[in-house]
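What you see is the complex with one protein chain gone and the rest in place.
Every chain is named by a letter (A and B) in the order it is written, and numbering of its residues begins at 1.
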Amino acid sequence: LITLLSDFGYKDPFVGIMKGVIARVNRMAQVVDLTHGIPPQDILAGAMALRHSARYFPCGTIHVAVVDPGVGGARRPLLIESDGNYFIGPDNGLLSLALADRPAPRVIHLSNPTYHLEPTSATFHGRDIFAPVAAYLSLGVATAAFGEAVEQFVQLQAPQVIRSDRALTGQIVYIDGFGNLFTNIQEQDLLEWERESLSITVGDVTICRVSPSYTDGDAGTGVAVINSWGVLEIALNNDSAERRLGAKIGDRVRVAGT
Amino acid sequence: LITLLSDFGYKDPFVGIMKGVIARVNRMAQVVDLTHGIPPQDILAGAMALRHSARYFPCGTIHVAVVDPGVGGARRPLLIESDGNYFIGPDNGLLSLALADRPAPRVIHLSNPTYHLEPTSATFHGRDIFAPVAAYLSLGVATAAFGEAVEQFVQLQAPQVIRSDRALTGQIVYIDGFGNLFTNIQEQDLLEWERESLSITVGDVTICRVSPSYTDGDAGTGVAVINSWGVLEIALNNDSAERRLGAKIGDRVRVAGT
Partner (left out) sequence: LITLLSDFGYKDPFVGIMKGVIARVNRMAQVVDLTHGIPPQDILAGAMALRHSARYFPCGTIHVAVVDPGVGGARRPLLIESDGNYFIGPDNGLLSLALADRPAPRVIHLSNPTYHLEPTSATFHGRDIFAPVAAYLSLGVATAAFGEAVEQFVQLQAPQVIRSDRALTGQIVYIDGFGNLFTNIQEQDLLEWERESLSITVGDVTICRVSPSYTDGDAGTGVAVINSWGVLEIALNNDSAERRLGAKIGDRVRVAGT
């Protein structure tokens, strides 16, 4: 099983081409799209999407991720194995959040051109390096065959929550297609708080509790929930919080006791 | 064979995550996307898309549909079987149009948590309830195992055509990605009319006949056809009728004899 995640969008045949490359190497490979709607060059959004997807796949899955503004430059193409799962992509932090909670990874620099397409373009390593490596890996080629082991890989610094005496300050780190605002404040950050009597402030809007679901509020009223990624989310019932609140990635979110 | 339809869009990995959940339960399941471009929370659009898709799939197909503004609230998660086909989704009318012409359905409330993901979120039942139930069903688990049988499920009221002596008044009920305007006037509603001499009016535009195809008109001229869903459609040759006519869902369409 091979998954694909990218910022390629849906206008072009680039994802389809990667699937052709995989099929030429291994006709039996199953390929699943995670998403190709990551905003262009947004490595953090890609890293978060990969982190919250990978755990739902069977052990042994090969995850290929391509958000790669440095393609053709100095950044290395990598294969990382941890706990029987595989991650393939550029060494720019994209893979790092998915590996954060896993056992010590084994990192391979994909330096062996035997498993690359020839000629190798400088603009589309998804087609020329990552797809064929994933396909050969799915056939059982040993990880060591793809290149030399390396020690380090780029770690993305996810924004941290700041704690003070009676408050937490986090930020919006992801906005989904519904316009729901995902924060970096996790469920466990709120364990010691009373969910029914908090104040959650983003921009001009203050919400007074963490609700059990979206439906716990009138249409068009802000609602705060713990969402499917286990983080505090600000949403509007049947509307886009992004558009209605004018919110954007990086906006501060403050949680205070009352 | 499992199909997926939703309003999740293409920005996020939510659909990919559902496929991971399915693959963990049944690696052999084939999954086909109907569409994930249903407008957010638009239950009627989702219900119509499902209705006009399901008939083209093999008997025994499991259709999972998630347009679910009430997720986490009181609405029930359902599995409905009719005539050897299966429909899984929220009890909000989304499944009802696809079942309208089928034999009496068997309806199960998905109340057995054995087949749900734990913990079950309040915001993503596609991942936590509908996908795993579809996967276990594809493995052959009996429908009765998923919960208790219920009698009723929510029926969507599709807009009706109003007939007068020499005219029909319908409305625009679906607009496709080309900007073509689908009405609720069906081919059989027009049987007694002379297709070559009608007047079809939407907004300021009047079209004088039902044409055999889109090509039966000059570029940029309105054309009325019976489309692939068997309904009267107003289109512009090589252009978007939605944009050019400023049309929207619910706009009245009048057909009169001449």
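By definition in this document, a residue touches a chain if its C-beta (ideal position, glycine included) is under 8 Å from a C-beta of that chain, and two chains touch if they have at least 3 such contacts.
As the structure is a computational prediction, the values presented were derived from the model and not from experiment.
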Residue, one of B:N26, B:S53 or B:S96, that touches the chain absent here: B:S53
Listed residues A:Y86, A:F124 or A:W229, member touching the removed chain: A:F124
Contact partner of the left-out chain, one of A:G70, A:P159 or A:G179: A:G70
Missing-partner contacts on chain A, residue numbers: 8-17, 19-21, 23-24, 27, 31, 40-41, 69-74, 121-124, 127-128
Touching residues on chain B - with respect to the absent chain: 1, 3, 5, 10, 30, 32-39, 49-50, 52-53, 56-58, 61, 176-178, 212-216, 225-228, 233, 237-238, 240
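In the analysis below, only the chains that are shown with their structure count from here on.
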Whole-Å gap between the CA centroids of chain A and chain B: 30
